[in-house]
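Left out: one protein chain. Kept in place: all the others.
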Amino acid sequence: MAITILKPLPPANTQNAATAYNSDSDSDGGVDLEGDVSMMATALSSKPSRHVGGKGYDQAIVTPGEIITEDSQWMRGHGTYTTPDPYAIVASVAGTLVKTNKLLSVRPLRARYTPEIGDLVIGRITEVQARRWRVDVGASLLAQLPLSAVNLPGGIQRRRTETDELQIRTFFSEGDLLVAEVQQLHNDGGAVLHTRSLKYGKLRNGLFLAVSGTGGGGGVVRARRQAFTLDAGRAANDKIDVVLGVNGYIWISKHVEGEGAAAESAGPGITRVEESVGLNVYSSQNDAIAPETMREIARVRGVVEALVQHGTRVDEDTVTRGYNEAVEMARGDGDGPDTLYLGGERGKRLVDALKGR
Amino acid sequence: MATQGPVIVLPGDQIDPSLIPSRPKKALKLGPGLRHIPPNELVPTVAGQLTTDHKKNSIWVEYNGGRYIPAVGDLVIGTVQRSAAEYFYVTLTDYTSNALLPQLAFEMATKKTRPNLNPGALVYARVCLANRHMDPELECVSPATGKADGLGPLNGGMLYDVSLGLARRLLMRKSLEDGKVAVLEELGAAGLAFETAVGRNGKVWVNSESVKTVLIVGRAIQETDEKNLSVDQQKKLVRKLIKEVS
Amino acid sequence: MPREAEPSLNERAFVVQALQEGLRIDGRALDQFRELDLKFGDQYGVADLTLGKTRIFAKVSAEVTTPYTDRPFDGIFTITTELSPMASPSFEVNRPTETEIMLSRLLEKTVRRSNALDTESLCLVSGQKCWSIRVDLHVLSHDGNLIDASCLAVVAALRHFRKPDTSIEGETLTIYTPAEREPVPLSWLHSPLCVTFSFFGEEADIVVMDANLLEEQLRVTSFTISFNKHGEICQGAKLGGTTVEAMTLIKCANDALDKVKELTTWLDLKLVEDSKRRDKGGLMAELSAENER
Amino acid sequence: MTVNTEPQALISHLPKADGSATFSYAGYTVVGAVNGPIEVQRRDELPEEAAVDVIVRPAAGVGGTRERHLESLIQSTLRQIILVNNFPRTLIQVILQIIVAPENEYVNAKITQASSNLPILPALLQTAILSLLSSTLPLTATLTSTALAIVPDQGGSNIVLNPTAREVEQSQSFHVFAFTSHNELILAESEGSFTMKEWDDVYARAYSQCCPPALSSDNDDAMIDDQRSAGSDLRHFTRSTMEQKIVSDLYWK
Partner (left out) sequence: MPLDTSSAYPLALLRVDGRRWNDLRRLHAAVRTQAAADGSAYLEMGNTKVMCTVTGPSEENKRRTAASTATGNTGGAGGGAGAGGAEVAVEIVVGGFSSVDRKRRGRGDKRIHELQTTLSKALAAALHTHLYPRSTIALSLHVLSQDGSLLAALLNASTLALVDAGIPMSDLPVACTAGLTSAASAADDPLVDLNAQEEQELPFLTLATLGDTDRVMVLVLETRVQAARLKDMVDLAADACKSVHKSLREVVRRRGEHMVEEGAVEKGASMAMDMDIDV
């Protein structure tokens, strides 16, 4: 029977046409098995095919269920599990293999944020409870922010009183954004945050942006510095603060001297914190922002989105260079320096230019 | 009206005054199933057998069945549902609201060394607060001596449901003479090694080294309960079960 | 409504440990059903089934109605399963739980989709008049294995049922009341019955029939298969849960067939017993009627 | 033409419910289950007493307004005799499942009957009280209920106790009464057209039926043979049923 009717192929990358996705490569990760898969072709050897590299693929990627090793000298790390009989370490996520001494783990291609102590995160208050807030940080569980872990107006050493408990909503209420540090982890992976430093606290005067978490596929990576200040080229004192939350939440705001997360670089001592915890720390009112500043904030946002869309990591270096490149591009194009659009082809050009360097 | 036969009462019945024990000087003690309507009327609220104890000057209605309602001093077996800052939330019967067990109400428990009970763990406890307007409270330690006296977490074993009546009989000081339950003694006499805990809330916990022993004890208790076995029948049942397994 | 109560950790551990030694809490063999009992009512199409502490009541009723427009030659056949708080306080009226939906789907597939009842025979005047047969299922007491027990009760009630006799002369359709003519049985094609297997252990290698409520709460997965005594599978469902070796499932299917044959014989016997009982009643009624005259 | 079958009952026969009873009388069979006191949903919670929830389910078809009406009648009656103050912020659930209702042999049954709501009420109430007694929930009293119809009879009319389905259909008016064991009237529902005089007669008949003079334990047998009333003495029936149950429960005493 030589007759095999093939179905016509659909146009490639239908789902990405609108977002100007790179369409010349097989970018949607799809695979077309041309024609029909004959059953006879798959010899039924169930065990060997589970082994990594057993089929001569490029060995960079492991998928769930693949046996990484049957050698019992290795220890299993994240992204793997073991089977007792016969002993084997098996991948549980799709990703790349990481070896740390005798520890085998799989770095997932993408995953939701998993909190670690010391992470700088941006969160949104979802619930106010008696003595604590519950904060969405994009993890599998809501994080907690105890009332005792924030600076209250009137100095760092001040005792928390019952009045503070009653007034808890005057500090943070539902929907407020904040930047904080992961202080502690519970057994179930839930994080406890604190904002006891001048560089943490409520966010205002800016713009929120969420990119998918760490791992791969673009997104924020843990770096030496998560918060920095950009010089917004044209006006000398026009500066923009960028906070890259390790959890993939990003805050871009107008720079205010001596306030906000970017003050990290200024490095205020404990004593200064005490003095400067003023009332406006918990203000939800934006300052006046000049239209030029707003435009540059929007430009930074465009840069970050372009970076994410084209699978490039987001860190201080890429954002800074990307921003400068975007300013150049806008200047170079005929459309004038006010052009902010960085979608589609322009975004691709931007990222290519960054990679080219 | 002769007093030798059992006196069965229904809710709202009038009680023959001659049946009420009247020892001068001693206050009359009212047990379950009776309601006192001032100034001096006694009315049953459940269907059961009117029972009196002239020595203790007490009167109550004996009955079996229904749902357990916590009373102070009862020994109960509960299941931990969850733990919060200071309490374990414990269920005594299905579908009722939780009882509270303070995390410090254990022998030797301090803020640092409080027991860690996971959801689903069993505890043997005493009801120390029962009040219609509040959730019942439990304790696993005697407040007077600070000793556990056998109360606390129950590890391993199996939990069996029995009727409230049988639970009461098993908990009687002379369960054979007064309660006419002989299964446990018989099983012990037959050479089985096991431990039990009986909750007034209709739960019996049985533990043993051997799974089979637990099963025999459990089945013997449940069958005694369901089939209303007399002492002789219980003895027969135990012999039969032991034969079946060996 | 209060949440369904969950077994304690001790019970979880012990039940599984005992099963690993091949022992069940109530002393049954792994493939043993609890004691079955079936009572028919004085009226036709009423079945009251007890399986251990599980008790199911099924009632069949019939009325004349108009057929669905897209199926003018078919009668209407529905099975209603609404679990009331009588089965468990965690069931709420008018808010179907997962248990209820799964039960109703399995009965639908086992009894209705397998064409156990010839719906064409329910047609009286095509496109205008047909019988609507309705089975109402009530769970009076829930101690596990609702599916097998319900299926048995539904099939028993339907086979026991008699619908009023009818006749058509020209254009006129006459429906006789029970007093006028003895009602007639339904056109029943085959009797499909369910057998549910519950699996225990991490590898799901312990297989148990007729699980009670506690066992159902602790099983890692289940497989329900429906057969008629002719050896036809009417439905099979393993809906998720821990994975089971394919060979184990095939073996379950074979065991289920034996069990279904056994249950069918039992059901046939019960129906014969009941008809004998009724016949006696019928004779008595005739005699007493004669006496009155 | 009264149905003279003796009442029958099974007590505490559903192993999973706190209290249960099956009651058959005058062609009706009802299964009742009681659960309580159990956790109540916030919206139904009462701060000073237990909420009483009554669910009536028909044998065939889904419950509708007819069942809701019966539920509200039974609920308000039971609330009076259950000591609801003993269990604030809880729920007492009474589920009444109709198993058999008498069918009129001369009419082809419809699944949803348009006929009167009331005839089944006594059977439901009687089942509810037996289930409550089985559940050992505290009560102030028990109750007894009966149904009567005024049926036209050769120009005059007749009061019929426990009428059949056919008699209900032919009746001018239909009445249901319930009395507590303290001989207090706790429920009176009537439908149809009747005069005050007729109602008084029916009431008197129902009273004598439900509230027989207290009997001493010596002449139980004489009581049953009493020709005074056509129907069974349900109050006595309730007592003897419970006595049997208690004696069997307390066999060890």
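Residue numbering begins at 1 within each chain, and the chains themselves are lettered A, B, C and D in the order written.
Operating definition for what follows: a residue touches a chain if its C-beta (ideal position, glycine included) is under 8 Å from a C-beta of that chain, and two chains touch if they have at least 3 such contacts.
These numbers come from a predicted model, not from an experiment.
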Contacting the left-out chain in the complete assembly, out of C:101, C:184 or C:269: C:101
Residue, one of C:153, C:211, C:237 or C:263, that touches the chain absent here: C:237
Touch residues of chain C, complete complex, unshown partner: 6-9, 12-13, 16, 98, 101-102, 104-105, 108-109, 113-115, 202, 218, 220-221, 223, 227, 231-247, 249-250, 253-254, 257
Interface residues of chain A (partner: the chain not displayed): 1, 3-7, 10, 15-16, 19, 25-33, 35-40, 42, 44, 46, 49-50, 52-53, 57-66, 68-69, 71, 73-74, 79, 81, 90, 92-99, 106-112, 126-127, 139-142, 188-189, 212, 215-218, 309-313, 355
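By our rule, only the chains that are shown with their structure count from here on.
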Which of B-D and C-D has more C-beta contact pairs: B-D
Euclidean distance of C-alpha centroids - chain A vs chain B, Å: 58
Distance from the mean Cα position of chain D to that of chain B, given in whole angstrom: 34
Overlap residues in chain C, where contacts from two or more other chains coincide: 2, 89
Multi-chain contact sites of chain D, meaning residues that touch two or more partners: 35, 38-39
Pairwise touch network: line, ring, star, complete, or other: other
Chains touching one another, given as label pairs in label order: B-C, B-D, C-D
Complex contact set, residues of chain B against chain D: 1, 6, 8, 10-13, 33, 35, 43, 45-49, 62-67, 69, 95-97, 132-133, 165, 169, 179-181, 228, 230
Partner chain D, residues of chain C touching it in the complex: 1-2, 41-43, 46, 48, 53, 55, 57, 59, 61, 63-64, 80, 82, 84-89, 93, 132, 134, 136, 138, 140-143, 164, 175, 177-179
In the complex with chain B, residue positions of chain D that touch it: 12, 18-19, 35-39, 81, 83, 85-90, 133-142, 180-182, 216-217, 238-239, 242-243, 245-253
